[in-house]
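Here's a slice of the assembly, chains where they normally sit.
Letters A and B mark the chains as written, and numbering starts fresh at 1 in each.
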Amino acid sequence: MEGNLNTVAYGLAAIGPGIGLGIMIGQTQAAMARQPEMAGQLRTNMFIGIGFIEVLALLGLVVGYIVPA
Amino acid sequence: MEGNLNTVAYGLAAIGPGIGLGIMIGQTQAAMARQPEMAGQLRTNMFIGIGFIEVLALLGLVVGYIVPA
């Protein structure tokens, strides 16, 4: 069997953030439709959330360098 | 056993974004139907979300080249 086990770590690490970002951005869309005058503040908050959630997946790319071989 | 473990990484990485995009774009549809005059802003936001979520799955294709063999 070829390949590197570290790539499987990225695959697993992408599951949660993929679902989480979908839920979070979806709720932002619903909130924007409900209160259009809050759209700016909701978008700011959305980008804060994207930052915190996306980093979990991107750390999966570099975890192979962090963990000693 | 034949095959490359890196392909499993892509398979796993596609689970979350697949579900997440479905939730997010679905919520956008509901929001657009609720507040038709926000449709343009909601569509813009949807494409921002697609960009952030889709990249998680596509990185699963190239993670085998990023991680040292």
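Keep in mind that, in the parts below, a contact is a pair of C-beta atoms (placed from the backbone, for glycine too) under 8 Å apart; a residue touches a chain by one contact, two chains touch by 3 or more.
Bear in mind the structure is a predicted one, so any value in this text is a computation, not a measurement.
Assuming the complex is a homo-oligomer with 2 chains given explicitly, what is its full copy count?
In total, this homomeric complex is built from 3 copies.
Everything below uses one rule, namely that only the chains that are shown with their structure count from here on.
What is the distance in Å between the mean C-alpha positions of chain A and chain B?
The answer is 10 Å.
Contact residues on chain B for chain A in the complex?
Residue list for chain B touching chain A: 1-13, 15-28, 30-32, 34-35, 37-38, 41-42, 45-46, 48-49, 52-53, 56-57, 59-60, 63-64, 66-69.
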